[in-house]
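What you see is the complex with one protein chain gone and the rest in place.
Chains: A, B, C, D and E, in written order; residue numbering restarts at 1 for each.
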């Protein structure tokens, strides 16, 4: 199994969620994060002093999937999250050794 | 070592924390997340228009543990977090290659 | 590749960010978390009743790096985040199987 | 105020005129025009204007209660608190127009003489003469109504805070309506309606008992029927406080209540009498300020930390304490009354928490306990008869408690009073209203 | 108010005196000293004071609008909303001083008789006699100005809420200035400036049409030129509500507006007349309260949940509804007017959403639709001629709509009216101001 974490632009969340639903993924966990990267923050002014907001709001989507649909999941996310402009974000794939559904004690692929 | 991430219902946080303390786990990191799964959100109304809140508030607990207590940790979490109702959440186990305690530079199992 | 997660004191964020920039790391993702560990929370009072705030605000920095700079990244973070006082936090290193830059579809090390 | 007795006569005369009966008793003037040209007219204008402005100030107190109560409760129940406060001012004013006003000032129209007045709608006519009063009172019938109506809803608002975060919306609405419509005017008539307490010489200038102790003890009854919020009182006597979500809202609330109290007490002079109104302003402010300081230092000593919410409650305690005697005590007596109220309220809050009476905003301590203290203080400093003061305040408090207890118990049986545990956990905003107070911000889970 | 006609004569006389011309017409007194010693002086003082206090209360409404509008919009546009409200009160008062006041009350100085008045700056002199009015009016020229100036900015504020979250700041500032400077005084002169509507016998006591319907229909024009917020109206007729970010702010706003309305309506009596002012307080409060209850229950029935924001709009609907006839209807008629307004506003909001007129705060329904209703109600209950009322309110609303439509369309062509889609998504606070409203708190992304 894989744990796929995608860091995307917040306003793409809805689209990514729907794209994942369409390929049959019905569970995911979302976290609000701040991203720092090539996309530069903006300069703001407060009472005469300029300052730079480096960290931009992003959303992290975590999805646990079985190995066989991992590649498709990533591809789907890329497609839905892409705007082509800098700051679109990253997807990270890490190995997932085990998964448990708390309600039923199910384990492994049947848990996700 | 394993990194165990549990996504649970927020009001179970205290119980899970205490259950983990009882089996000797003294460190953990908690993140507020929003979950999307079988448990459906609710319909709300604002000024005459209905809309669905899909994402439900959940809490993610991350615990780094040594391999030998990983299974017990998962079992303890499942027990403490279970309500038996839909939406109880998931536990994900990923491999942890290294851990460092920043304060002391300790490494590996002694760091967690 | 490695995914390095550092849980640090919030006011060290700026310093760690700058230290990472200096060794050429230009991307990272930051999450606000609450930590539970040896560092004990404080006692607060509300209308005559004492209660303990167990969970302390921490910041989690996630950086995806190639294997060769992983060790240096960890060392840099440790140095920048250290105050020597309890509660300085932890760094966790997990394996990263793949990375994708959404904007360009780049994969692997060139994506991070 | 003994002037009040006379003004009901006048009011009644006015009423007769309004109702279309022949106007019998304008002592000195035969027509509105004559009165307007008389030397007495400017004073009448000033008195009347002051009462209207005072009514506006008392209105501000409703905003004060709304913000104080929502500040001291959790963000997941904020829409619910605000909704209740919006409902209360709307319902309260109308209920008072339909029945309460006449029931509270029955003049000769008692169901049970001196105890229960006969209510009914306020008149509709806009005829000028009838609404003008003659040489007795200093304001029109409409002024009288609006000033008193703003008071009326206060009792329900006090209850609202104490039963917050767990009461069913519909059940609260029914209960609050019954209490404002029927309960509050009954005790009101005992004193301000020239009923049995007034006849005994009881003194309660602006309502330490009639408004505040009434509200506080009705709140106590509500809390007892409801029970505490889940998770507040743990096993082994431990208390886990449930924190209010916004100290700025709570502070705004107390400042607005302080402001409104200038109208609450200052308007209760029922004229713009320079000496009395200015004295009332001074005693009111001094008691509020000494109450605030006393609570700050008392809680600092007991709790080892300076507690903002206790300071806020202390100001209110001082204000409630001075309300019964604001016109009758001297400046330094006012300071003393406030100081004592400020200390009392700290210990009262700790006491009610110890006996597991869960009052999120401290309404029972502030309004109930300090309302009694303020009424008794008139017997100590203000020239009132202590025993009569004691009798009066206990009668009013006891009636409020019993009336509210019966009301809420009946509602509990018929409609249910408390939301489900699940709804309580998830918050009444989603549960009762399907709305969030701060949808842009995710509250953190403790 | 027919008194108004006379007061312009007086005002004009005062103006002449101020301007340095010989003072021709102090009917009874020859000098300020003489007047001050006369028996008429105390009444003059009271009347004048009440209007000043009423001006202060109307000022409070601007804070009410600022908080209501920011509460009902998203946190990423909060700085922008607040900025606009700060700008409006500053610009509005100055624009009224420079041109608007004299243009609205032209006395004999019409550009087009009864239709467009000639404006100009208010006088600078501080000479006492000239500013005192004689036996006609009850306040000084300065009092007149400040009371009316507080009204003037209101029209722009009403628009501000409806076009929120997508209008370019600079363009809004230009548009609002034109509307307050030129548009509002024109319709104002028709009635309060003794223009053609006044001559026909049209009645609009405190401005259901002149202020509220004017603002509401100018807002409608603005919304139509601008279009809805992105993402609100989905394909297939689905509506995705865009939630306001703070219900406490919205509620504070409505309570403050309610409070300010005591000055808005009560001050429009233009004296401290005891009977009239107190009646106006009562009708205003009753209509507000019945409006609130009606909206609560109407929306509860339709939407199955008790909706706080509808209750808030209901109070405002009742207030707008009673504004035209607050001095002319009886208490129970006021209740009825409020009830109907409260029901109307719920369905109006649903209706405008259905036809994709995107009004984040409900300003068009509250001020526009209920402004018309209130004006017509005077024809039904208040003794006004129904057809003249209809003619008047439609003329004012139509003028406001056309004037604002042309203004905003021209601005659209010259400066552009709408922010870029990217800016709308990111929020106007960053886009227009480079500032965040709540930098310590990260808003959650939906």
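Assume a contact is a pair of C-beta atoms (placed from the backbone, for glycine too) under 8 Å apart; a residue touches a chain by one contact, two chains touch by 3 or more.
This structure is a prediction, so every number in the text was calculated from the model and none was measured.
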Among the chains present in the display, which ones are touched by the chain that isn't there? A, C, D, E
Which listed residue (D:32, D:115, D:200 or D:308) would be found touching the missing chain in the intact complex? D:308
Which parts of chain E face the unshown chain closely enough to count as touching? 32, 39, 41-42, 44-46, 48-49, 52-53, 55-56, 59-60, 62-63, 66-67, 70, 78-79, 82-83, 85-87, 89-94, 97, 121-126, 128, 131-132, 139-143, 145-146, 149, 169, 246, 249, 252, 432-442
For chain D, which residues touch the unseen chain? 39, 42-43, 46-47, 49-50, 53, 57, 74-76, 243-248, 251-252, 254-256, 258-259, 262, 266, 272-275, 277-279, 281-282, 285-286, 288-290, 292-293, 296, 305-309, 311-312, 315, 328-333, 335, 438, 441, 443-444, 446
Extract the touching residues of chain C with respect to the undisplayed chain. 10-11, 13, 32, 34, 42-46, 57, 59
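What we mean here is this: only the chains that are shown with their structure count from here on.
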Selected interface, C-D versus A-E, where C-beta contact pairs are more numerous: C-D
Self-contact between copies chain A and chain B, residue sets same or different by half: different
Rounded Å distance, chain A centre to chain D centre (Cα mean): 53
Which residues belonging to chain E are in contact with no fewer than two other chains? 243-244, 305, 307, 309, 442, 444, 446
Where does chain C touch two or more other chains at once, residue-wise? 31-32, 34, 94-95
Pairs of chains found to touch, sorted by chain label: A-B, A-C, A-E, B-C, B-D, B-E, C-D, D-E
